[in-house]
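Pasting in a structure now, in structure tokens, and then I'll have a few things to ask.
One chain of protein is taken out of this complex; the other chains stay put.
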Amino acid sequence: MEDFMHAAVCPAGQRRPDPQRALAFVSDPGFGGICLFVGRIRNHNLGRSVEGISYDIHPRLAENLFRQFGEEIRAELGSSVRLFVEHACGRLGVDDIAVVVAAGTPHRDEAFRACRALIEAVKHRAPIWKQEHYVDGSSAWSEGCSLCGHVHSGHG
Amino acid sequence: MEDFMHAAVCPAGQRRPDPQRALAFVSDPGFGGICLFVGRIRNHNLGRSVEGISYDIHPRLAENLFRQFGEEIRAELGSSVRLFVEHACGRLGVDDIAVVVAAGTPHRDEAFRACRALIEAVKHRAPIWKQEHYVDGSSAWSEGCSLCGHVHSGHG
Amino acid sequence: MIRIQLELYGACRDLHSQDRVEIDLPEGSTVADLRERLPAAFDRADPQRAAELVRCSAFATDAALLRDADPLPGNGSLAILPPVSGG
Partner (left out) sequence: MIRIQLELYGACRDLHSQDRVEIDLPEGSTVADLRERLPAAFDRADPQRAAELVRCSAFATDAALLRDADPLPGNGSLAILPPVSGG
């Protein structure tokens, strides 16, 4: 049986998160709805001019957790679904794609819900850290979400 | 000033709704989030095997209403946004793309909300009619949403 | 009199042999007047089916939907929109 989910970390300079690959992966003749989210590097954040972002990722854990998020979403939806997530790692510039998430399902409401749930999990629960590089030459790690409250049983 | 919205009806055989064109149109260096929805022809509906769908569209009114939906969404969001909608017209087969909707905004929550609001308006308020063609050779117009309750003042 | 050219869409296409209906109505007629006269103008459907479909349909110019109280457009050109099913 073909895998319902694709999850990958893309090292900068080697491979980019790709919306077209996402749409192709989550498509199925039984699916009427595909929802895709693309996260890109903005030229500003919290009032400061940004010229780039470095993403630090624990790649093995990230891919395992992406897959765990996918299993949770599939169980929650209770319908057939195909999921895709790719997150860039390393130094990116303005306009570069940081993350692509997509969900294909029979109907559109499920596609929106699955895509939203997956990007929220990637944002709040995946081992990914963002260091912003400002136009003035300084850099700072972004404030983040503590994972202390997210430890699930049965995986230790 | 460049237009914030692209809205078009795509006659089958001439032009297809295109996700890549949508992503390019709604992108902006100030935008961090893009949400895209793709509606495709499924191989079944309500338990019947479908081999194609014909879309009948009032093209001039559709493009005017798409634009009205966009103005409503922009006013509702109260943030900068770029919107894209293309809907196929005529006979399509299974897997063909019927509709592409996309929204680009500074943050992801707005992108999801704008994209969802636009596809819901296209589904429920646009002058588009779907005739399903079944594998057994028969055809039927889909049950739909009456527009009688959707008449707005000031546009007659 | 004003000559109405009514474009048919969706299931309304099955009510008539052509893709538009022509009806003459008195000057000053409204959308409601057109709605009342319309079912008898179709040449293909039984009157009850036509009446049902017309009752749940909207009317529109190329620019916008019309209300029942609106006057018919001066150029006589409009469309009947049965319940929609896009996407």
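To keep things simple, chains are lettered A, B and C as they appear, and every chain counts its residues starting from 1.
Rule of thumb we're sticking to: contacts are C-beta pairs under 8 Å (C-beta built on N, C-alpha and C of every residue); 3 or more make two chains touch, one makes a residue touch a chain.
Because the structure is predicted, anything quoted here is derived from the model rather than measured.
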Chains on display which the left-out chain touches in the complete complex: A
From A:Asp3, A:Asp56 or A:Asp95, residue that would touch the chain that is not displayed: A:Asp56
Option from A:Ser49, A:Ser79 or A:Ser142 whose C-beta touches the chain left out: A:Ser142
Touching residues on chain A - with respect to the absent chain: 39, 55-58, 60-61, 64-65, 68, 87, 98-99, 119, 122-131, 141-148, 150-153, 155-156
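By our rule, only the chains that are shown with their structure count from here on.
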Separation of chain B from chain C, taking each centre as the mean of its C-alpha atoms, in whole Å: 25
Separation of chain A from chain C, taking each centre as the mean of its C-alpha atoms, in whole Å: 49
Junction residues of chain B - those touching two or more other chains: 39, 119
Multi-chain contact sites of chain C, meaning residues that touch two or more partners: 87
